[in-house]
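Submitted below is the structure of interest, expressed as C-alpha cells.
Here the complex is missing one protein chain, while the rest keep their positions.
Showing chain A:
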C-alpha cells in the first residue's frame, strides 16, 4: 500500500514536470506493474512532444536553407540579365549584338521562370496544400501522357521511348503522377546520348504496381542510389548538363504522397528508376 502511494506520487511529479515544459528521462525501473506502465506511457508522451518540437525546429532550418538556396539560384540568371540589359542600353551596339543580347536575356528569363515554377510546385507539395486525389485509373493512359509531354525533346535528341504496360488500374492522381513520370523521363533524356532508347515498363506485383524507367545514359556512381533523390543533389558524373537537382526530388515526393516509394538501380549502361505504387487505397 505504502509502495503504491510512493509510485503514484512519482507519477504525479513527472506529470507536473511535463506540464512545466521539461522533458523526462528514462530513470525509472521497468516493472510489470500498472504504475510502471503508466510511467512508461508518460515518458513516451514526453518523447513525442520532444520529437515534435525538434521536428518543427528542423523544418524551420530547412526552410531557411531553402530560401537561401532559392536566392542563390536566382542570382545567376538575374546577373546575366543585368549585364545584357546594360549592353543593350549602349548606343553603339550593332543590330547583331542587340539580337544576341535579347536572346541571352530571353534564356535567363526562361531559367528564372523554370526555377520559380519548380519552387512553387515544391512548396505546394511540401506544405501538403496539394492533396493527391487518388482515383482508380488506367496507369497506361497516365504513362502515355507523360511520354507525349516528353515528345518534343525526345524527337529533338532522337531518343525513342518504348512503353510496355498491361491494362492495369491503379489508384493514383493522374496529374501529379504524370508529372513524377515526366520528371524521370526528362532526367533520362538529359543524361542520354543522341539516338538512344528509354524503356518504360509497368508491372503488377502482390502489394505494389511497379513503374520502371530505364535509360542507357551516363548512369550514376556506386552509393548514389539514394542521394540522387535529395533536393539540389547533382550526380557525380554530371558535367555539362544543366539542372537544379529538383526533378527526381519532386518525383520522389509525389510518389511518397501516394503511399509508395522509389528505388534507383545502377545498370550497365544507364540507370533504372522504379516507382512503387500501393495497389489499393492507402491513407497517409
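Note that in this section a contact is a pair of C-beta atoms (placed from the backbone, for glycine too) under 8 Å apart; a residue touches a chain by one contact, two chains touch by 3 or more; residues count from 1.
We adopt the following convention: contacts and distances are computed from a predicted model.
Choosing from "Rhamnose transport system permease protein", "SigE family RNA polymerase sigma factor", "Indolepyruvate oxidoreductase subunit IorA" or "ABC transporter ATP-binding protein", the protein name stored in UniProt for the chain missing from the display reads "ABC transporter ATP-binding protein". In the complete complex, the residue from A:69, A:199 or A:225 that touches the missing chain is A:225.
Within the whole complex, the absent chain has one touching residue among A:9, A:22 or A:47, and that is A:47. Against the chain not displayed here, chain A makes contact via residues 25-27, 29-32, 36-37, 40, 43-44, 47, 50-51, 54, 205-208, 225-226, 256, 259-261, 263-265, 276, 278-284.
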